[in-house]
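Attaching a single structure in structure tokens format; questions to follow.
Complex shown without one protein chain; remaining protein chains in place.
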Amino acid sequence: MSLLEINGLGISFGGLKAVNDVSFSVKPGEIVSVIGPNGAGKTTLFNMISGIYLPGRGSVRLNGTDVTGIAPHKLAEMGLSRTFQNLQIFQEMSVLDNVLAGFHLQERGSVIADLLSLPGMRRRAANARDEAGKLLARVRLDREQGQKAGNLSYGALKRLEIARALALNPRILLLDEPAAGCNAVETEEIDRLIAELAASGIAILLVEHDMKLVMRISNHIVVLDHGEKIAEGDPATVSRDPQVIAAYLGREETEAADADG
Amino acid sequence: MDALLQFIFSGMTVGAVYALVALGFTIIYNASDVVNFAQGEFVMLGGMITVFAHQAGMPLPLAAAMAVVAAAGGGVALNRLAIEPARSAPVVSLIIITIGASILIRGAARLIFDKQLHRLPSFSGDTPIRIMGATILPQSLWVMGGAVAVFIGLWLFFSRTLTGKAVLATANNRIAAQLVGINTRWIMTLSFGLSAAIGALAGVLVTPITLVSYDVGVALALKGFAAAMLGGMGNPRGALLGGILLGLLESMTAGYLSSQYKDAVAFIVILAVLFVMPQGIFGKKPVERV
Partner (left out) sequence: MTAARGKWLQLAVLAIVIAALPLIFPSGYYYRVGALIFVNALSVVGLVILIGLAGQISLGHAGFAGIGAYACALAPAHLGLHPGLALVLGAVVSGLLALLIGRPILRLKGYYLAVATLGFGILVSMVLTNERALTGGPDGMAVEDIGLRPLLRDLGWRISGGEFWYGISGIALLIGAWMALNLLDSPTGRAMRALHGSEVAASTVGIDVARQKLRAFVISAVYASVAGSLLALQNGFVTPDIAGFMHSIEMVTMAVLGGVGSVIGAVLGAAILTLLPQVLTVFAEYEQLVLGAVMIIVMIFMPQGLLPSIMRRIRGRGE
């Protein structure tokens, strides 16, 4: 059974259809990639699935339940977690606190306990702190945990954001360009991390421009162009699809023609 | 019926003043994204300077002109000395800076002038004009006429002059405006001067009716802001309409409900507008990008 089911999803901004009639599904342990040229609507699609934008049409089902238009924090409780293309890090907080924020659902409790520093609150916080330490070690940021997040390098911030997303112990993880701006070594690490996560049964939905990475790790690929799904299938099928080739290669020709004219 | 008309007249008069204050807010907000809580102090300065210059023997029109110019200078100084150095500060800081400026101007006015209430002679006498059983003071016509004249003047400025269009461009997108060679620093100076001058003009026009003292600015600023927000922040048409509407609501409340709570109307309106339609009547809904 599918964990995430997207059906006829669409949204318009000021009359422009940013995403139109997109359907696909993701199973537990599966890595599904959404690819397409810049402006194809990939991030908008992510924002609709994670509840940040209210879809204009269509539905999102999570584990069989209709979750269309549900607030992001509710989706987080239902096991959906994500990262952002342009990094949404809590810059003023420490590296450790960033990950602890990811443990919010686990460590939250009565506000009275928090104000009075009751033992219950201290226990919850200590548990979260232990697990946050393990996650930071996993993304090799354990030495930086006391630093202000804003001081980290770009690649480190990318890993921090993944650690924060994993803190939720998600059933499905949406990764928006996790390897963007990373060097070859870092990309390889992320590649390995994603594969590990999928192997542990987490469903992965990925937006990524690094085609080598996408082709290597995806079970299934969905291709968007101008907000519409133009193809889907396994890596081999998609890479041979004439429409996909046209969307990626043809664009340059038409752009060149436009420039000439 | 006569009473209703009477309330409408008085509401339109106060409303015109609120509209002028709201226009001042709008101009600065558009140019700089700053809400200038000291806007009411310019109205006070307009009234006070005119009163004292007139008492010193200056003819009224000259005294009024001097007050408007002096207030404009104050607006420019406010921008240069307090707003510009804190351009990139967070909203809380900017709020405190402009409120600090308002307290400072008020304190200075108390020192330079005095703590008394002052009045100015009406421009065209005090004989009420009778219209359909209600009466209106000639000075009220001056106030309303002033608001309309300023509004038309601003509209011509923004739609017909290159400088006006540069202001609009800056309001729309500061960085893009800079890229096409608009001196946005000069635009901000201009906006603060213009907005202070408009406030001072409102003060000159309304002082014969409502009198003036060093501390009238706070209430006017808050109500002008309520008006601007009611019409939709940053929209001159909204400022005019919001001002008149607020004035009418106040005079109706005073007339039919409770004169004690007339001043509460502005804040009930603010809260209602913000809860129901945070964009105001003419405002646009912002789209959040992630």
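In order of appearance the chains are A and B, and numbering begins at 1 in each one.
By definition in this document, a residue touches a chain if its C-beta (ideal position, glycine included) is under 8 Å from a C-beta of that chain, and two chains touch if they have at least 3 such contacts.
If you're wondering where the values come from, they're calculated on a predicted model, not measured in any experiment.
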Any idea which of B:111, B:162 or B:175 touches the chain not displayed?
B:111
Filtering A:82, A:158 or A:220 for touch with the omitted chain leaves A:82
Full-complex contact with the absent chain, from B:5, B:69, B:95 or B:141
B:95
Taking the entire complex into account, which one of A:104, A:140 or A:216 touches the absent chain?
A:104
Subunit A positions in touch with the non-displayed chain are 50-52, 71-73, 75-77, 81-82, 84, 88-93, 97, 100-102, 104-105, 107-109, 111, 114-117, 121, 124-125, 128, 164-165, 167-168
Missing-chain contacts on subunit B, rising order, are 35, 81-82, 85-86, 89-97, 99-108, 110-111, 218, 222, 225-226, 229, 233, 260-261, 263-264, 266-268, 270-271, 274-275, 278, 288, 290
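In this text, only the chains that are shown with their structure count from here on.
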In whole angstrom, the CA-centroid distance of subunit A from subunit B equals 48
